[in-house]
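Here the complex is missing a single protein chain, while all its other protein chains stay put.
For reference, chains read A, B, C and D in written order, and residue numbers begin at 1 within each chain.
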Amino acid sequence: MSLWEFANPVKFMALSGKVLPWVVGLTVLTLVPGMIWGFFFTPEAANFGNSVKIIYIHVPSAMMAINIWVMMLVTSLIWIVRRHHVSVRAAKAAALIGVTMTVIALITGAIWGEPMWGTYWAWDPRLTSFLILFLFYLGYMALWAAIENPDTAADLTSVLCIVGSVFALLSRYAVNFWNQGLHQGASLSMDKEEHVADVYYLPLLLCIAGFILLFVALVLIRTRTELRLVRLHRLEIRERMKDV
Amino acid sequence: MIALLVRDMRLAIRAGGGFGLGLAFFLIVSTLVPFGVGPEAAILSRIAPGILWVGALLACLLSLDRIFQLDFEDGSLDLLATAPIPMEGTVAIKALAHWLVTGLPLTLAAPAFGALMNLQSPGHYWIFVTLLIGTPALSMIGAFGAALTVGLKRGGLLLSLLVLPLYIPTLIFGAEAATRGTAGLSALTPLLMMAGITAGSIALLPFAAAAALRINLR
Amino acid sequence: MIALLVRDMRLAIRAGGGFGLGLAFFLIVSTLVPFGVGPEAAILSRIAPGILWVGALLACLLSLDRIFQLDFEDGSLDLLATAPIPMEGTVAIKALAHWLVTGLPLTLAAPAFGALMNLQSPGHYWIFVTLLIGTPALSMIGAFGAALTVGLKRGGLLLSLLVLPLYIPTLIFGAEAATRGTAGLSALTPLLMMAGITAGSIALLPFAAAAALRINLR
Amino acid sequence: MEMKVENLSVARGGVPVLEGVNFTLSAGHVLILRGPNGSGKTTLLRTLAGLQPPIAGQVSADPEHITYGAHADGLKATLTVEENLRFWASVHGIGRIDAAVEGFNLTGLTHRPAGNLSAGQKRRLGLARLLVTGRPIWLLDEPTVSLDAASVGLFADAVRAHVAGGGAALIATHIDLGLKADTFDIGPFRANGERATSSQQRDRYADFDEAFS
Partner (left out) sequence: MEMKVENLSVARGGVPVLEGVNFTLSAGHVLILRGPNGSGKTTLLRTLAGLQPPIAGQVSADPEHITYGAHADGLKATLTVEENLRFWASVHGIGRIDAAVEGFNLTGLTHRPAGNLSAGQKRRLGLARLLVTGRPIWLLDEPTVSLDAASVGLFADAVRAHVAGGGAALIATHIDLGLKADTFDIGPFRANGERATSSQQRDRYADFDEAFS
């Protein structure tokens, strides 16, 4: 049995229905302890006090925001090439979650920026490219919302997602070139010298795992909803045709 | 294809159109900013290259929805789709026409408008060069955005929303090159990057835009 | 008249429309300027009130041609002209609807967007107050411009050209009040002048706009 | 409630199109406006509706009694059929739209956005608007374009009911609507490009011309 069969709505609805409770359970089991550990059982940082704990929301949401866009790119490509309905609905579902993650990362970052750098916003390259990512999410979702016919919307948003990804990469490079910034480097690098102390690191890993699971759970729920909406659209049409 | 180019240019000029007005809009943006920001010469000349680039970009943006929308509304686009010109060609020609009536006049006029913003001496030269290389990318990217939104009644603002993030790399490299050039620093890297974006857009985007148009005509 | 207001608001929201997108455009203008000008905080916070005002003005401007053009194209305006609502009422209601979907959201969002431009502390308050008083004038003046250009196919840019000079006094007083307020100086005079412009526009322009519409419908 | 047109001259784009038109449309009557393409039917109807000024002559009718139905129907693609009708009804202070919906067989379509209708369905909706204006004088410009035979029948019924209730209609059309109606041919009134000589028709441009003669 090939992997593609799960792209069939029938298989997908059946399987996702079974898997979903487990994913939700796992999410709770990782995210809740991770958060509690991070917020209540780690020491205060020497120089900037309790504000450091925002890291347990900020970093996972920032990572997810980027990864979700990558997932949307892949699912959009699958729709363009193989026209699997589940795939493009999943992209649409993911966009909603992705934009939420982006907003969370931006807001927690801004809140954090005030004690750290003395300003809510600076045109640091990381921050800037996140703002641009936010704009891409916004455009993608606005295009979905503006088109009525679901298949047309799927096609056009997929084209936008693919072209947009290229330009998103370009802007990332452009922004780096434009301004060297204040923001932290990658804290998860394998290089021991670079990343944060272990006391922060382990709960952070747990939170990141929790956010990934949360995303999987949410995207399954949303995709199921989207598929039902398509189905609803079809039923409406059928009813309408009966009374002509 | 020449016929299409001639027609589009003629329409732009006849309609009282794209030609003079894109320029006028650019002029007015460069006038408004001093009114908003205040008249200090030092600040103005510092921000001049950046604001000129932003102004050119906005002037470009505003005329984008003309590229396909009018032809869509009056049915010409359906007829062009069934005509013996490949859709990619139609897109490319229309982007070219847009550049000729918008990007090119802007480029030619920008050095003069720079004076309004107290642009300093080598700046005129740099604004001209960067706009000359950058505006074709703006037209082509814009044509892609216009193709995406053509079916939607007055997709004008949606179009802006979609196109602006796509414009950001061009803007950054263009404005950076102009600012550096004006300040007497080396501007080669951003200039090359911008040229790369322009070349890439011209080579690839007509295909994406044609695909979007075909979908929208369904 | 209430029916007209409800319809216009509904159309603006339905069309995927005026509402969110005017805001989005404002956001994007406030984003683009730093890209053009460069990231230095000192310069940005100096020009922030002025640029925010210019951005709000442009976002307003872009949605002006929706006020009458769509109704003209599909014949609604002919029908409204023969309906038992006085033309002046139609104009005033349409300007009000435009303000509700554009000016008001802009005003509410501007303080937040100010953060992007490094706007310093009392600035948020001043931007809010000046936009609140000034944007109704922008909508009303814009409706007059839209009435003047309604007959012309895609008069969009011509409209900008006509309206921008009319916007300049509002812009000067508004931006000046915001800048002074932010800097802690007295901003009473420009604020009063701007309030005067708004009151005058609302009282008188509906008549001029209605006259222009009647002429354009002939 | 009567429309009396005396010695009317109308122009389009500054060019005189019809001169010296005279007719009376009285309550309970239908008048069919005939004339080949480009003869000036649309121009005449727009003038009567008060959308453009005549160059000479009078129209004696209360503008509040007139409703004009042009090619462009004033429909909003994003509003539903019902919302479109309800809007025009409330502009004219009319409460109910049921009769209009039923009269033009739109019952199954009320919740569809107007933009999704076929050409003929759109036209039916445009015509239904006439019923919710509550006005007695209908000026219609080629109302049956795109309509199939059944829908033309519905339209004819609506006109009959309207005039039976004391209304009147002036209809420009090229086809036969099967209505009991007088025909008014505008052929004889076409402006021929010669300077009109009767003092009635020495319009407000006349003295302008003299400046160059």
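Methods note: a contact is a pair of C-beta atoms (placed from the backbone, for glycine too) under 8 Å apart; a residue touches a chain by one contact, two chains touch by 3 or more.
Owing to the predicted nature of the structure, the values given are computational and were not obtained by experimental measurement.
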Query: With respect to the chain omitted from the figure, which of A:Val23, A:Met64, A:Ala91 or A:Leu227 is a touching residue?
result: A:Leu227
Task: Name, in rising order, the residues on chain D that touch the hidden chain in the full complex.
output: 13, 35-38, 42, 71, 116-121, 123-124, 142, 145-151, 174-175
Task: Can you list, in ascending order, the chain A residues touching the missing chain?
output: 8-10, 12-14, 83, 85, 148-151, 227-228, 230-231, 233-234, 237-242, 244
Message: Could you pull out which residues of chain B are in touch with the chain that's been left out?
response: 2-4, 7, 10-11, 14-15, 71, 73-76, 78-85, 217-218
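Quick note on the criterion: only the chains that are shown with their structure count from here on.
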Message: Can you identify which chains form the pair with the largest number of contacting C-beta pairs?
response: B-C
Greatest separation from chain A - chain, by CA centre: D
Chain B and chain C: spacing of chain centres that average the CA atoms, whole Å: 24
Inter-centroid spacing, chain D versus chain C (mean Cα positions, whole Å): 37
Query: Listing for chain A: what residues touch at least two other chains?
result: 135, 138, 142, 146, 178
Message: Counting only residues that touch at least two other chains, what does the list for chain B look like?
response: 152-153, 158, 161, 164-165, 168, 172, 176
